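Data block below; observations after.
Of the protein chains in this complex, all but one are displayed in their positions.
Should a chain be cited, it is by its letter among A, B and C, assigned in written order, with residues numbered from 1 in that chain.
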Amino acid sequence: MVDLSVKIGAITLQNPVQPASGAFSWEYNDVIDLNRLGALVAKTICREPRLGNPTPRMAETEAGIIQSIGLPGKGIEYFLDHIVPEYAKFKPPLVVSVNAETIEDFAALAEELSVPDVDVIEANISCPTRNQTGGNFAMHEDYTRDCIRAIRAKTTKPLWVKLSPNAGDIVSIAKAAEEAGADCLVIANTFLSLKIRTDNFRPALGNKFGGLVSPALKPIVLRMVYQVAKAVKIPIIGIGGVTKAEDVVEYMLAGATAVGIGYAGFRNPTALITIIDDLEAWCNERGIKKVTELIGAVRDDDMEMDTLVAASAGV
Amino acid sequence: MVDLSVKIGAITLQNPVQPASGAFSWEYNDVIDLNRLGALVAKTICREPRLGNPTPRMAETEAGIIQSIGLPGKGIEYFLDHIVPEYAKFKPPLVVSVNAETIEDFAALAEELSVPDVDVIEANISCPTRNQTGGNFAMHEDYTRDCIRAIRAKTTKPLWVKLSPNAGDIVSIAKAAEEAGADCLVIANTFLSLKIRTDNFRPALGNKFGGLVSPALKPIVLRMVYQVAKAVKIPIIGIGGVTKAEDVVEYMLAGATAVGIGYAGFRNPTALITIIDDLEAWCNERGIKKVTELIGAVRDDDMEMDTLVAASAGV
Amino acid sequence: MSFEPSDKYTDSALRIGDTDPYPQRLVGEFIGTVVSNDWVNPEYKHLILKVHPHALKAYAGQMFHLLCPSPDGAEVWMRRPMSVYRVDRTEGQVEFLYKTEGRGTRGMAKLGPGDDFNIAGPLGHGFKLEPGWKNIVVLGRGVGLATLAPLSQLAAEHGVGVTAILSARNPDVVMSKELFEELGAKTITVVDTDNSSAVENVETILEDLIAKGKADAFFTCGSNRLLKLMQRLGEKHHVPGQVAMEQIMVCGFGACYVCMRTFKVDGKLTLKRVCRDGPVFNMQEAVGW
Partner (left out) sequence: MSFEPSDKYTDSALRIGDTDPYPQRLVGEFIGTVVSNDWVNPEYKHLILKVHPHALKAYAGQMFHLLCPSPDGAEVWMRRPMSVYRVDRTEGQVEFLYKTEGRGTRGMAKLGPGDDFNIAGPLGHGFKLEPGWKNIVVLGRGVGLATLAPLSQLAAEHGVGVTAILSARNPDVVMSKELFEELGAKTITVVDTDNSSAVENVETILEDLIAKGKADAFFTCGSNRLLKLMQRLGEKHHVPGQVAMEQIMVCGFGACYVCMRTFKVDGKLTLKRVCRDGPVFNMQEAVGW
């Protein structure tokens, strides 16, 4: 028996596998048993009802997809009245992702969402499709600090902060979020991208820019998780290109406490369940009793730094 | 007959297809006719002989490779005496990529490399494997400006500047390079990445971090080229994930004047030739007389911005 | 020696004969076995897939989300939605009729007998026959006929009469005629080659059917022109109708909001998810495309 549970601050997840915001809804209970997930993560909610971006909202690329949804939704009232109760039927903690244009509204929204059935507030300060420069507050250290501080002041719920892979210096931004009171860093949102159709010379997405989602990107996000893990004390959730149990292990070795999954669930609606099962089997095979042993366990302290010595080792 | 030639400042390329630095050498003449290429681009040269990074220097990832070579080379003397003459046997212009630790040395090196057989100096200010924070000067606007200004003062050769995709605000950095006297922007180098082996918990590369190379990344780099093209007046060379003629077209539509190719040439040593041939055929089929017609020709000015209208259009 | 992690994407998909660890599921991820995959004309193929019994719950207008194999060595990254063409409960098979278009369907076209094929579904709301409807009119063109075809099965099961108007470029590419007729439907073929497929002619046919009491409800898919026609006649003669819509999809479960289409509900334009609010919608609400 492997203990797959992990702790993120005060919250215990029965296992480190959860869906990524925007790639999930309670409606997936049609195909998988939601009670098996580490957490339930709702689609990012904004205050007002929003239609979202013009279609097409998705285009396939060489190795993945770009998408630009534009945070559609029925607004916070409908969310609290109709959607939170849907999630409340299930056991795993409910993470509610939130986005707003201004810091004030962000904080106010977080406060309004701090109802008993909501277990965690995830501040999505990194949606790349809300403007054309690669994201929101998470592109800047100071904006991140100010925004998280304002939210922190308005809610006592665990506060997770989703960062942007489009930022140049994610470590400083992560540190700013930690300083401002974040309980956990979610790394990362999608990569701002563009596809132009060569038949009609037009952008493939109705919104022109979109976020790239692809297993190919995992090594970039993994590097970010690794760098941030060395710089902060709060836990990290790694999101980007997880498609199999070994990817969960890899993120945990790099310093993540849990992972979020988007693409793999689109590709295989039952993927999250398989990944949880495989992770348990993987730990079992290796005699790993508690999955938490993997967190930050990368062996990076005795690397061979002499090129001549390294190049005389085996392949 | 299609006119495939493009101009980058004073330099005319017979077609917009060239190899990327580090993924090419005159030795490829063994397999393709180098005289057919738009330009010849030498591996980045440093002043002193360097062994480069510890092996393994490459690891395959989900969709691509990460690599960390560490700019090995025999130093500038050997380069000028033995390598430049090898390239001089061929007709296309020779682009010499250069890297140094300090701005002063960068400028001095560029000056020393400004010999008659060298047609272009490419300042590689963005090698992600030279330090652990994602690159060199190209991570910062001010460093970029200072470095390029210093080089510009020491050479009258056309000066191309290779930027980093790891920077958060590539537009400002591009503008700084332009301001400082760059004749062309090369976008982009590789994405700082990490792979950890789940069998032995060790980084897969001897140097730990490496640059991710994958056709999957093309939409990210394309977005950067598009954004920069709107902000600068100097030409752009797009590098990242070009594997077919349509990719050249896509980069040109986004605003690039030419492209560089790495990965595709590894996968198919004859790829650059096929891409040139296919590009000509593609233009022919569409009655495009001059390939320069494609530059910046993306149709982005009459996009449907109303979501309700867009979602009632055909698929 | 390097440890090579399991390099195939994981799946807990159900194969024929598997016992389901989550039997209360409404939607499954299934790995079926291809029985046959033959050309029905130069553009369309007909795929028959043997599947886990849970997949046989599918009914007319519902869809599956298909994990298409590669046509060319490079991966196909997203599933492709496809209406169920026929469900054969005795043989334990679901069938698809599809047009080979881009990479997904070209990859699908490569499947041969015995191959695995991963499908998720059944998804969405399909066609519904209201009690009291005795005769319905089905009007489709091209790939829309693949979506409409199982209506013949549904109608037969409910003892409802069907007139199917099949529109096509030329008589050789008319599809589903046999399937409709086999199940007792009357078919009318209209084609471009003799201009019988012109809206005016189809309108005459429809007016005639309405007059004869053969049109308690309208069903359509695949042509905006024909949708508009049915909407107009339906409004005029108070014939209710259903239309199956298409849109590019990602999740198929209603979660991602990629598959939006515009609808007019109570006089107001709004967006709906084709995958979950549809793919079959009230015909009068559809804005068309």
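The rule is short, and it goes like this: contacts are C-beta pairs under 8 Å (C-beta built on N, C-alpha and C of every residue); 3 or more make two chains touch, one makes a residue touch a chain.
What you see is a predicted model; the values in this text were computed from it and never measured.
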*The chain left out touches which of the shown chains?*
A, B, C
*asked:* Going by the contact rule already stated, which one of A:Arg50, A:Lys74, A:Arg197 or A:Arg286 would touch the omitted chain in the full complex?
replied: A:Arg197
*Using the touch definition up top, pick the residue from B:Ala23, B:Ile125, B:Leu163 or B:Ala188 that touches the left-out chain.*
B:Ala23
*Given the contact definition stated above, which residue among B:Asp3, B:Glu179 or B:Glu246 touches the chain not shown here?*
B:Glu246
*asked:* Among B:Ser172, B:Thr274 or B:Thr292, which one touches the chain that has been omitted from the display?
replied: B:Thr274
*If you put the missing chain back, which residues of chain C would it touch?*
2, 4, 7-9, 69-75, 101-103
*Name every residue on chain A in touch with the hidden partner chain.*
197-200, 307-309, 311-315
*asked:* Could you pull out which residues of chain B are in touch with the chain that's been left out?
replied: 22-25, 27-28, 30-33, 43, 51-52, 55-65, 67, 69, 72, 214, 243-246, 264-271, 273-275, 277-278
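Just so we're on the same page, only the chains that are shown with their structure count from here on.
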*Chain with minimal offset from the mean of all protein Cα atoms*: A
*Centre-to-centre on C-alpha atoms, which chain is most distant from chain A?*
C
*asked:* Using mean CA coordinates as chain centres, what's the gap between chain A and chain C in Å?
replied: 35
*Quick one: report the Å distance separating chain A from chain B, using the average Cα coordinate of each chain.*
31
*Quick one: report the Å distance separating chain B from chain C, using the average Cα coordinate of each chain.*
47
*Where chain C touches two or more other chains, by residue*: 5, 247-248, 260, 271
*Among the residues of chain A, which are close enough to touch at least two other chains?*
51-52, 55-56, 61-64, 214, 243, 246
